[in-house]
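Note that one protein chain is taken out, while the other chains of the complex remain in position.
Lettered A, B and C in written order, each chain numbered from 1.
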Amino acid sequence: MNTHKKHGFWHRYFFSLDHKDIGFQYMLTIFVMVSIGGFFAYVFRMHLAYPEMEVPLFGLVTNKDYNMLITNHGLIMMMWLALGMLLAVAGNYLIPIMIGTDDMAFPKLNKLSYWFFLISVILMISSFFMKRGGFGGGWTMYPPLSVGDFGYNTAYTSFKDRFFTANTFVLLAITFEFIALLMGGINFFVTTLNKRAKGMTLTKMPMIVWMINIASVLFMFSVGPLIAGAFMLLLDINAGTGFYDVYRGGDPLLWEHLFWFFGHPEVYVILLPPLGIIAEIISTNSRKPLYGYKFILNLTLIAAILSMMVWAHHQFVSGIDPRAATIFSIFTIIISLPFAGIILAYIATLWNGDLKINLPMKWAIGAITLFTLIGGFTGLYLGASVFDIYAHDTSFVVAHFHYTLFPTVIFGSFAAFYYWFGKFSGRELNKFWGNVHFWLTFIFFNGFAFPLFLLGLAGQHRRIADYRQFEFLMQDPLPLYRQIATISAVILILSQFIFIFNFFWSLKRGKKVTSDNPWESNTLEWQTASPPPHGNFAVYPEVHHGPYEYNHPDREDDFLPQNKK
Amino acid sequence: MNTKITWREIPQARLAMWALIAGEFAIFGGLIVMYTLNRLKYESWGEMAQHTNVIAGTINTLVLLTSSFFVVKAHEAALHKNKEKVKMWIWLTLICALLFLGIKSYEYYHEILHGFTLPGTQLLAEGKHVETMYWSFYYTMTGLHGLHVIGGALALFFVMRHATKTEKDYHRIEVAGLYWHMVDIVWIFLFPLIYLIH
Amino acid sequence: MNTNQPEGLAHEIAVPKKEDYHGHPNYLIIYISLLILFAITVFASLIPNPLVVFIIVFVISIVKGSMVLLYFMHLKWEPVLIWILLGLALMTLLFLTLGLYPDIVSVKPYLVTKP
Partner (left out) sequence: MRIFPENASSYGADVDFIFWLITGVITVASIIVIFLILYPILTKNKSRTKEQRYQQGKGFQKLKLIYLGIAILAIADFYFLFEEGPIWRNIEETLPEKEVHVIVMGRQWLWEFTYPGPDGKLYTADDVKTINKLYLPVNKNIHMDLQAYDVIHSVFIPHARFKQDVLPGRNITKWVKMTKTGTYPLTCAEICGIGHANMKAEIVVLLNEDYKKQMAKLYKK
């Protein structure tokens, strides 16, 4: 933190070219977005469990508010938290330092991409305050609804009237964010290929660098058609074209295809970086080499390509050709295999290891456990097209994707925070409060998401502001499940404050780290000062070993840094 | 394809430009795929295609192909650090770009004059619902392409000015040129698909 | 993935070395053949059957596009990596086409007129 004392506030937070500062800027921006998304989650969960009550800090939730809250919760969490935290923050902070170089290949492009990200955040937040209210068409933005004004049927009178709507602003925000991440992705890609330290061949790169790069490239290709599609939707809203208007020869299903053509690879874009983070942490704390480095890599590449052929499993009942659905169902089931291989390889890394169960390790193991046992396995239900007829658009789906995304995105990010905080700030996070935070999050996440499975199986459909009017959903245990989910969600959100206080308190007055390499890790970022100086390394490292040479038999201590001979 | 040159020997600017081009292909390719599939679905679009100005489109294609040739000559000159020639070829390219945009605006002007607008209000009034989407696609694709022409031309201009003034960074001419060729390739696909199939 | 490549930080190779460049193709010949292909395209469009025109025109566009890629953009002399990148872009479009085809082309929309 105190490496750049000579730079003022504006310089550090707005004009810095250093990849670590830009990563920090991204992180703070995303904290703001997450707080908004979390607050929205709190409001609508409270409303679901206690529909007649005025929600503290918000007031009475109308149907319109409810739609706006769930939509923006989804958009913020998917687009700004998940993509931003795992691609932008992790990529920016970790890639240059882990491949042993001073900065990104294009520092100015990097800064520009942050500014685009900032613009997208501003556009997104301003969309809440439009005259007709926030965007309420579901985070998937299916067209005939997202073109209009969600059912008020208050006619647009002028271009200005159409432009200053939440629809336009949300679409613009998403487009800006995609452009920011595209620029970031190209930057990561070029940096990794061209700026590796001497001796660092591609197979000596740490797993996370690979994962972020694969994710970036996957993002780059899958997002292309959606950018075109978003442009068309913007024209539909603002210029009166009919790309998605069926009365003009368009087709709303086209948007669904384009959206999920991006949306499914996006899940893997989000999933791969945490898998990389977990690989680092598990290997380091098991004190043994990552099991099957090349094997994991090959499986990841296979999964990345397969992930482009499965998108229509989000649309089994959306009116696509049922025979096409069968093909997509087969690919969906097949894509579970590479991930089974990756997870088994991670578990094999735990076996025979000299396990150190510290905080990052807890988060990492918690992430794989929840992701595999519940998130991954429940995917089989939805991939099997028959059961998806019933489970589609019910709370079962909500529970499923919270169980895939929460362990990877949130647990993965926290694992990374607790692991790299010392490197990032030169100070330590408080361990006691870290443990409290972990256990509260772990328990109450399950308490929140698991009842949703049962609710979904009982037939509770999604995005309904008030279940009281559906008799079959008010039978005996179901309201109780809703309350359990809500109370757990509220405690889950509250317990994140522990982390926030811990984070900022430790940033200023935490205990100074005693060693630059507290986990006795091999990768290059631990071989420099904490926090790393501008330019990262005093002497550019030369790499001689792979990243996971723990317990090497020829060495006395159990680790062998990459730059040691 | 050169399998011998190792990955690291690609200069980073060129590598980034190729990645950008691959991304742009996904964007324009997505549009072209959507347009082509709809074109196969609606035969009545052929009738609309007859209202496009094929002669202007043909001239425009010639202009862009020629400009691509100029850019590649500029790249050749840049390799020899021949300042005067670089200037000449890039200026020729920029003239081509202006010509292209001029002809394109002329086309737009006449089409709008005949009532073929982006939302196609007049066609709607005539009861031709499906046909309006042809014009929506027409304006979206050529408009987006036109924006890329402007962007590419600006990039070429600034890169050229920088290179000839400071006598360095000549390799940027190639990088901006790559982008220009990408714009050309997109047009190579757009022109026949939009103008020629009746 | 090869392991015995020359090492060095990127700043040293940001500016291409002289030997990075290859023999140039004769650009004028490429340009003239592009023009010839283009003339064929324009004349092919006079065929009355739109499907035939579509196929001819599309194939010629692919040939022209790949000529620009290969010779004007020097893809022919670029390393495999660039080919992989472009191949991935094409693969994306292929998947998109296959996925969209049954839902656009083969669906006859049931048009209700909106009152």
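Everything below uses one rule, namely that a residue touches a chain if its C-beta (ideal position, glycine included) is under 8 Å from a C-beta of that chain, and two chains touch if they have at least 3 such contacts.
Small disclaimer: the values here were computed from a predicted structure and weren't measured.
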**Message:** Can you say which of A:150, A:231, A:311 or A:537 touches the chain missing from this structure?
**Reply:** A:150
**Message:** Given that one chain is not shown, which residue among A:80, A:93 or A:548 touches it?
**Reply:** A:548
**Selected from A:15, A:472 or A:497 as touching the chain missing from the view** = A:472
**Item:** From A:64, A:162, A:198 or A:544, residue that would touch the chain that is not displayed
**Value:** A:64
**Touch list for chain A against the chain that is not drawn** = 63-64, 66-67, 136-138, 142, 144-145, 148, 150-152, 246-247, 251-253, 283, 287-295, 317-319, 322-323, 325-326, 329-330, 333-334, 336-337, 340-341, 344-345, 347-355, 357, 365, 368-369, 372-373, 377, 380-381, 384-387, 389-390, 392-394, 454, 457-459, 461-466, 469-472, 476-477, 548, 550-553, 558
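As a working rule, only the chains that are shown with their structure count from here on.
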**Asked** Considering A-B alongside A-C, which chain pair is linked by more C-beta pairs in contact?
**Response** A-B
**Prompt:** What is the distance, in whole Å, between the centres of chain B and chain C, each centre taken as the mean of its C-alpha atoms?
**Reply:** 13
**Centroid spacing, where centroids are CA-atom means, of chain A and chain C in whole angstrom** = 33
**Asked** In angstrom, rounded to a whole number, how far apart do the mean CA points of chain A and chain B lie?
**Response** 35
**Prompt:** Using the touch rule from the top of the page, what residues of chain C touch 2 or more other chains?
**Reply:** 2, 5, 10, 13, 81, 85, 88-89, 92, 96, 100, 104, 107
**Prompt:** If you look at chain A, which of its residues touch at least two other chains?
**Reply:** 105, 193-195, 202, 221-222, 224-225, 247, 249, 254
**Asked** So in the complex, which bits of chain C are touching chain B?
**Response** 2, 5-6, 10, 13-16, 20-21, 24, 27-28, 31, 34-35, 38, 41-42, 44-45, 50, 53-54, 57-58, 60-61, 64-65, 68-69, 72-73, 76-83, 85-86, 88-90, 92-93, 96-97, 100-101, 104-105, 107
**Complex contact set, residues of chain B against chain A** = 7-8, 10, 12, 15-16, 19-20, 22-31, 33-34, 38, 42, 118-121, 124, 129-133, 136-137, 140, 144
**Fill in**
Listed in rising order, chain B residues that touch chain C in their complex are 1-3, 5-15, 18-19, 21-23, 25-26, 29-30, 33-34, 37-41, 43, 46, 54, 58, 61-62, 65-66, 68-69, 71-73, 76, 79, 171, 178, 181-182, 184-185, 188-189, 192-193, 195-198
